[in-house]
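Sharing a structure here in structure tokens format.
A single protein chain has been omitted from the complex, and every remaining protein chain is retained in its original position.
Up next is chain A:
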Amino acid sequence: MSNSLFQPALVSEAVKQAFVKLDPRVMVRNPVMFTVELGTVVMLLVTLGLLVRPDPTQGSFGYNFAVFLVLLLTLLFANFAEAIAEARGKAQAESLRKTREETPARVVDERGTENMVSSSQLRKGQFFLVEAGEIIPTDGEIVEGLATIDESAITGESAPVIREAGGDKSSVTGGTKVLSDRIKVVVTTEPGESFLDKMIALVEGASRQKTPNEIALTILLAGFTLVFIIVCLTLQPFAAYANTPIAVASFIALFVCLIPTTIGGLLSAIGIAGMDRALRANVITKSGKAVETAGDIDVLLLDKTGTITIGNRKATHFWPAPGVAV
């Protein structure tokens, strides 16, 4: 998985989305950027109006057009940031799926001949072999042999468990690792329905609900936006009183500068980026709400040490005894 933010495929998709998201029906969910979009439309009308009939009190065509362009770019950039964050989340799930598909499986048929296939091609009822050190390609049931299996990736249990044919401890899960011995397994799920597949689907489907803090922040930002609408609207009679007419472009420019455009534009991107970062640390977050809750954690209570360990013993440092050279 590349960590580069701007992969060409992602960027071109995001650019397309940046324009698609200009749809007011989508925009209205973000009140701050929606007002910027309204301002942009007004500027477009003013600029077009100047083409038809020049009006010196409104400034030159070039000036108005420049203001319009800057506003449009602001909107597009906000959309682009959100789109690229979304695309990255999708790409991550895609790459997980790819890794899973690339796990090789050693299929054996009734005559005992072994065949290497991709794990995604395994059908229900087929048999495969796994040896020590290999990853189990998909969910199944042991029909022959006994093995110690490291299931920490799925269950969080750090100590290896023993699975054997017959009895109620015969099932194995795709993605876990055989530590010793050799087993023969019958596949019990169709492709796309295994435990791992469901987890990948979770990552992909991580839907964009607004988090509680985001909702509260949106309220605050909307409030500030309203204050600045008041400020700009009241400026018109004030200016008229002082005999200093102000051009529409200046009103809109002042308004956009006053309102919290940056935070409003990047808010959704921030949420997605949070989930994306958690994913890079191999933490699957179902929603931004979970990321937010994680920020509030002071004390973490776990019933299994395995959940936070890597599932195996590992030396992190060597301390030589006195007089011993390493």
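We adopt the following convention: a contact is a pair of C-beta atoms (placed from the backbone, for glycine too) under 8 Å apart; a residue touches a chain by one contact, two chains touch by 3 or more; residues count from 1.
Following the convention adopted for this analysis, contacts and distances are computed from a predicted model.
**Q** Which one, "Spermidine/putrescine ABC transporter permease", "Potassium-transporting ATPase potassium-binding subunit", "YIEGIA protein" or "Hydrogenase", is the UniProt name for the chain you do not see?
**A** "Potassium-transporting ATPase potassium-binding subunit"
**Q** Check each of A:60, A:234 or A:262 against the chain that is not shown and name the one that touches it.
**A** Only one of A:60, A:234 or A:262 touches the chain omitted from view, namely A:234.
**Q** Give me the chain A residues in contact with the hidden chain, please.
**A** Those residues of chain A that touch the unshown chain are 212-213, 215-217, 219-220, 222-223, 226-228, 230-231, 233-242, 254, 258, 292, 295-296, 298-299.
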